[in-house]
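Below, a portion of the complex is reproduced, with chain positions unchanged.
So that you can tell them apart, the chains are marked A and B in the order they are listed, and the count of residues begins at 1 in each.
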Amino acid sequence: MTTSLKGNDILHGNQFLKKDIDAILKTASYFEKALKRKDQIPLLKGKILATLFYEPSTRTRLSFETAMQRLGGGVVSMGSVESSSVAKGESLTDTVRTVAQYADIIVIRHPKTGSAKEAADAVPIPVLNAGDGAGQHPTQALLDIYTIKKELGSLNNLKIALAGDLKNGRTVHALVEVLSLFGAKLYLVSPDILRMPEEITSRLRGKGMEVTETTDLKQACQNSDLVYMTRIQKERFTDLSEYEKLKGSYVINEDFLKQLNKKIVILHPLPRVDEISPAVDEYSGAAYFRQVRNGVYVRMALLAMVMGKTVKT
Amino acid sequence: MTTSLKGNDILHGNQFLKKDIDAILKTASYFEKALKRKDQIPLLKGKILATLFYEPSTRTRLSFETAMQRLGGGVVSMGSVESSSVAKGESLTDTVRTVAQYADIIVIRHPKTGSAKEAADAVPIPVLNAGDGAGQHPTQALLDIYTIKKELGSLNNLKIALAGDLKNGRTVHALVEVLSLFGAKLYLVSPDILRMPEEITSRLRGKGMEVTETTDLKQACQNSDLVYMTRIQKERFTDLSEYEKLKGSYVINEDFLKQLNKKIVILHPLPRVDEISPAVDEYSGAAYFRQVRNGVYVRMALLAMVMGKTVKT
């Protein structure tokens, strides 16, 4: 494998070449197998990861902290609550430069788009973007693509429906960048006012992808092998009556699956609210908790690779 | 030892057989001795404990995190503040299922009675209840019984006074379940409106225990070898004037001990407010800080045992 991410930042879904993705997925797959045999693969023993979360995200933070510990490394952590009280007017740049004196890698989540890049530019150590506002969430995109490959067996001839809030959803924004490397056929399912930004769809089409925009979830699912559901995020709305109108737009429940009359793989970045009913969890295609677990393997791969560690894949 | 807790959840004070308790106390005792010789007994090296605290409890959380680290394991932690902000409407079941993709064991504290059971039913990994509302707090009961045995030398012919808020106190509710296996003679000391629920006392009596309810702390102590004090918990009262009237009902101070005219062992789950005066800390029977330390040994035992680790006891 000639690809090296050593010393790199992980900032944006579009920063990767196809061979980078391949290397990451292979490394993640190595860790998945290795963890079946033992609890820890101590490639990063003695290294320290700092997690800086300016927005709460237990899920993503715990996933990174687990990944680092499974690699034998240590963690120091700044919580979202502290971040606000500690600020005392300190710039993001100063905080990150300070933390770079302690840690070997930084993972950052911040409400402002572009802040992860700003942080990365300020320090010599690798910075991983764990979500910057409505911007990007590249490690989520990578765990999504890892899950898609595992569930469907291949990344060729993908037919995928993406549903929900495609306007504000940073996970889908990052995911389509990665998917564009593999030439998937996409169905973008959303209410009109939550459509994928035109700037993104036209770039995807420019790369030769077949992109269909629709409001009809069932039809999109009938044409797809996998549906990626997202939550209509209350916190992105200023007009709550608008939210109330839209939140129930797309719901996958047992009825929906019966009508569909075919098997489909269901992913979701979680947390979900009502868009997938709990009864669906037993469905063999319901892959969203497997997706969570895959996040650990993929983040182990990223942490190891940016620290220059290679594994036999 | 034939008892195995491997893969078990620890949810309720009444889930244990006497031989389970014996095995737990022996294992805890093994760890107590082992920690005199070295700082770490790395039976759980590479394993990860997730602590999910929906209510604050620094004491219990740090006790578990210490126990896990003394066993060589790692910890990922969701704080009480995050839990509220992170929720975004996610169900407890979904959160726990997510965390079960990261960790090998979950410790949960939650304000709702029954929530630990709900969590345990949702995941295949062991779940330990660190307090569910006014429900149970079984690991506290186990460290209490461990302390009682150490302080009194035996669990036979116990004469124990339990004092304070016996209505809402989940620690005493869990403790009496465990004590009922050993046939103690109990003095239940409380103001009338904070009496032990009838449902519990009648069950205890049904098991053949001698249970005396009283409002007189001194007399109860004169008949007992050990008194278990509890705090009148302000946060359980809706009418604060009621709280003000009752909070000073039972106070152990130097005067009280002099009048008692015999040695008594004093336990308390802590934190205390006014019910034990600081001057009593120097009294040889004041065992509440030793009790705190015992919590580490007992939690090490539980963590090791639910992970299927056995020690030579």
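Quick note on the criterion: a contact is a pair of C-beta atoms (placed from the backbone, for glycine too) under 8 Å apart; a residue touches a chain by one contact, two chains touch by 3 or more.
All values derive from a computational prediction rather than experimental measurement.
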Per this structure file, total copies of the shared sequence (2 shown)
3
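In this section, only the chains that are shown with their structure count from here on.
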Subunit A to subunit B, mean C-alpha position gap in Å, rounds to 40
In the complex of these two chains, what residues of subunit A are touching subunit B?
38-40, 56-59, 62-63, 65-66, 69-70, 79-81, 231, 234-235, 270-273, 278, 289, 292-293, 295-296
Which subunit B residues qualify as touching subunit A in the complex?
45-48, 50, 74, 76, 78-79, 81-83, 85-86, 88-91, 93-95, 97-99, 101-104
